[in-house]
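The complex appears here without one of its protein chains, the remainder shown in place.
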Amino acid sequence: MPYCVSVDAKALGQRSFGRESVPRNISALRQVTSQGICDGLPDGCFARTVTQVSQISSVVMEGICYDMYSCIGYGKVVEMKDAFDEKTERKTWMSLLSKAPAGRVATLLDAAMARPDFKWLRAPEIGSVMVQGRAGGTGAPFNIGEMTVTRCALTLPGGEVGHAYIQGRRKADAEAAALVDALMQGGAAGAVRTAVLEPLQAEQMIAKTARAQKAAATKVEFFTMARGED
Amino acid sequence: MTEYNFAYLDEQTKRMIRRAILKGLAIPGYQVPFASREMPMPYGWGTGGVQVSAAVLTPEDRFKVIDQGADDTTNAVSIRSFFERTAGVATTTTTSEASVIQTRHRVPEEALTEDQILVYQVPIPEPLRFLEPRESETRKMHSLEEYGLMHVKLYEDIARHGHIATSYAYPVKVEGRYVMDPSPIPKFDNPKLGNMPAIQLFGAGREQRIYALPPYTQVVSLDFEDHPFEASKADHSCGLCGATDSYLDEVITDDQGGRMFVCSDTDYCEGRRAAGFFGEMSAENPSAPTMTTQRNLEFQT
Partner (left out) sequence: MHAQTLSGGFETPPVDSAHAFRAVMEAMARPGQIKDISGAQPPAPLSAAAGSVLLTLCDTDTPIYLAGDADTDDVRAWLAFHTGAPLTGPSQAMFAVGRWEALVPLQGYQIGTSEYPDRSATLIVECTELTTSGANLSGPGIKSRAALSLPELDAFQSNRGLFPLGLDFIFTCGGQVAALPRSTIVSAPEGAMEVS
């Protein structure tokens, strides 16, 4: 499936879909996978997806739907591999930015520095992408559902190009995320990293741990001889 | 309304509709399939016309909507306010001021110009549909230019009624090639389709078809040598403006059989009255019966 954003269910909070009846749980799955969209976008491989905007999306917002391969490594679309690529640094921060809660990136960025001047290459626009998952993190990918994405691209006076693909319909957040991406390629990278990315990462770790602990508390061990794995 | 994209539809949908419009203009009368979207109005209320208008409108346009000629009926009012809100375009009820006119079942009485675009709402775009229900067959009939069935239908009209009884949605042949449904306009309007200076676009939302007539296209209503096509209207003059050359609605005014004929094109009628013309039932007419007649806005022919 070279043209889909692949999301490894295992990577999204260690939740196994293996024994679950998927169709009944679509809404839950959407929630889970939407957190992990950027994990599925290997560097230089922003996959082409989705050609149709869901009706709701075109009503409530500028439902513009795009293929995603043009994001960073435009022009060098490569086939999605079965396994994940090694994460590059840029991919890590793109992932952080895409999953950040509403307004958080902008708050951190504004607290750290005055925003630089920039020029839009692509003003923020909203569309939807089809998210794929693999039951249990293995096997053939299936379409979990569409999620809304906001994207934009801008350039700084120094020539750095910043992109953003973030979940949800948040144009202001997309702008902030693209600014961070652009700044991370320039001289201010160190400052941005300590002021924006590291706090974000810490917050996400805390949230992830809390969620895992909550889930772990519900784990049931049965004292039986065989647990159905024969 | 910043949450809406300009003219409601998203850009990808507009591009798809725009490609269909261009192909429609290149093949006059041919129905181009398009991926019609659901619109925030029921099918039959002009979803096709609205999508075509949305793909065509620019912010500088002045938009007019008519429903059976009237600017003031529910359908016309709601589509007009829909584009006021989602596209921010100026609107008008005056035919000559409008640059884009969306219409349901009428062509304005006033002659259109080269600077105008007329968008029709079409319920059933396929003229052969009631003769042959299968799309695969009608498509083949169009491709083979096999329109004998339509002539048989018109002939049966003559055999049964003595004349061609089809009075609206009267089929036309475009540039000697495609038989086209002009949408359910009265056949009174058919002669206006040909050689019109304005671009005519037809949108059928539920049936997912777009077709078009470029300006100055040859459009011929189907007929027979001994039963030539005849544009017909009620044999009266307008009760309000006295016009004898416009298409008339018959309006029932009371329970005693009272009725009046009024122009179906409200803008045309108002324009004439403003210019000093009046009909026999108009209030300005000194010899008019002392009856206050209010046009029933819900009335549909």
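Lettered A and B in written order, each chain numbered from 1.
What we mean here is this: a contact is a pair of C-beta atoms (placed from the backbone, for glycine too) under 8 Å apart; a residue touches a chain by one contact, two chains touch by 3 or more.
Model, not experiment: these values are computed from the prediction.
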| item | value |
| --- | --- |
| Chain not shown: contacting residue from B:147, B:178 or B:261 | B:178 |
| Full-complex contact with the absent chain, from B:121, B:217 or B:246 | B:217 |
| Where the unshown chain meets chain B, residue by residue | 5-7, 11-12, 14-16, 18-28, 30, 32-33, 55-59, 139-140, 142-144, 175, 177-178, 197, 199, 212-218 |
| Touch residues of chain A, complete complex, unshown partner | 48, 51, 62, 64, 66-67, 69-70, 74-75, 119, 121-123, 125, 153, 155, 159-161 |
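Throughout what follows, only the chains that are shown with their structure count from here on.
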| item | value |
| --- | --- |
| Centroid distance [mean C-alpha coordinates] between chain B and chain A, Å | 48 |
